[in-house]
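With one protein chain withheld, the remaining protein chains of the complex are depicted in position.
Moving on, here comes subunit A:
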Amino acid sequence: MAEPRISLISDLTPPSLERTWLTAPHPTLPIVATCSSDKTVRVYSLTNFKLLSTITGGHKRSVRTCAWKPHVQGESVLATGSFDATVGIWRRWDSYRNNEAINGDEQDVTGSNADEDEEWRFAVLLDGHDSEVKSVSWSPSGMLLATCARDKSIWIWEDLDDGDNNFETVAVMQEHGGDVKCVAWHPVEECLASGGYDDTIRLWREDLDDWGQVACIKKHEGTVWFLNWEGPETMPASESSDLQNQWQEQRALSGPRLVSCSDDRTVRVWCRLPKETSQPGMSSSAATGIPSIIRPSGTDETWEEDALLPHAHELAIYAVAWSQKTGLIASVGADGRIVVYEERLVAPSPDSDAMETEPSTRPSLQTEWAILAVFDGAHGIYEMNHVAWANRADRGSEGAAEEILVTTADDGSVKVWSLQR
């Protein structure tokens, strides 16, 4: 078996000439949206890697973040968050589907750009944050939008879907002690994770109509820059399908895990302890810092560090992406390096006696993370701000099973990579 290798497929062209912060792959179409310091969002085709349209005029400062609303029929809905403290909602009919550019047949799409731009309809501006918006995330159903900012708050908005673009503020959470850098919804449940400048990761759920913190993880020693959830269906690599089945049974109890990356140069994986096995001795206030007299203890959750991924970055790690398809994790940061990690099941050794270690609620089946591939200087001398997995679309249907990495950098460039195994 050849050594796994990350190799460049293409740049997205033409790029922004200013720092690009983030690239969001569309949930169903082969397109991505990229957010730039030049106050615009560019939409590119993943079929021919060309610019399809540019969303301008909505924000007065850098566009820091964006996210596609899932489960929308016939239309694409994009939420954008900006340093101008506002969140924009944009709509566009899905004519890209019939557009020749998306099939890669048409080389020149730039001529039609002026017309395409107008097709993005500015729907509504969500005003509420006091300072720069850092991250936005749609809940798995698409009903809820979470936004966060330097004002230390997280807002949850409900999309009323009333045809009139009305959003209602559902909750404002202000427990974070500093900028909230990232928010990310659980892939299945209505559970929100957030991370920030106060070095913590917090988990939030609704209980009796009230959104509240159910866990606070204090283990990173620097700003938590990004969070991503494990897909509900991926599995660690193993020769043995028996082991994989056993692992799946265990995982079913605790649900998808969460991965975080930080200024402290670490990538960590977190796992919820199944409620049934939570230690009775553990005080619930330890998890949230809130005395259980105020919060019903039933909602508190215990999150444990599941893994510290192998050290691979020399500077701050700005983004981490957990493939929903393959279970691989990719990370990028200020050192300009792409790192891909793979989780492998460790065959239980017959000698190891469970009694040797302290009695624990940890699943008996262990995994280990290994570095699968590294690419240095992926954007030359520039820092990378974001990485995402997307479905490969440039070679027709046979590539449907393959995933690509999309990386975003300080010079404005966005690059598309394949992982050859």
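We adopt the following convention: a contact is a pair of C-beta atoms (placed from the backbone, for glycine too) under 8 Å apart; a residue touches a chain by one contact, two chains touch by 3 or more; residues count from 1.
As a convention for this text, contacts and distances are computed from a predicted model.
Asks: Under which of the names "Trafficking protein particle complex subunit", "Translation initiation factor eIF2B subunit beta", "MIP18 family protein" or "Ubiquitin-related modifier 1" is the non-displayed chain listed in UniProt?
Replies: Matching "Trafficking protein particle complex subunit", "Translation initiation factor eIF2B subunit beta", "MIP18 family protein" or "Ubiquitin-related modifier 1" to the record, the invisible chain is "MIP18 family protein".
Asks: Out of A:68, A:83 or A:389, point to the residue that touches the absent chain in the complete complex.
Replies: Checking each option in A:68, A:83 or A:389, the one touching the absent chain turns out to be A:83.
Asks: Which of these touches the unseen chain: A:119, A:233, A:314 or A:368?
Replies: A:314
Asks: Write down which of A:304, A:394 or A:411 is the residue touching the left-out chain.
Replies: Candidates A:304, A:394 or A:411; residue touching the omitted chain: A:411.
Asks: Of the listed residues A:159, A:230, A:306 or A:335, which contacts the missing chain in the full complex?
Replies: Answering carefully, the residue with contact to the hidden chain is A:335.
Asks: Touching the hidden chain in the full complex, which residues of subunit A are there? Just list them.
Replies: On the subunit A side, contact with the omitted chain comes from 19, 37, 61-62, 64, 83, 131-132, 134, 150, 179, 181, 197, 223, 263, 314-316, 318, 334-336, 376-377, 381-383, 410-411.
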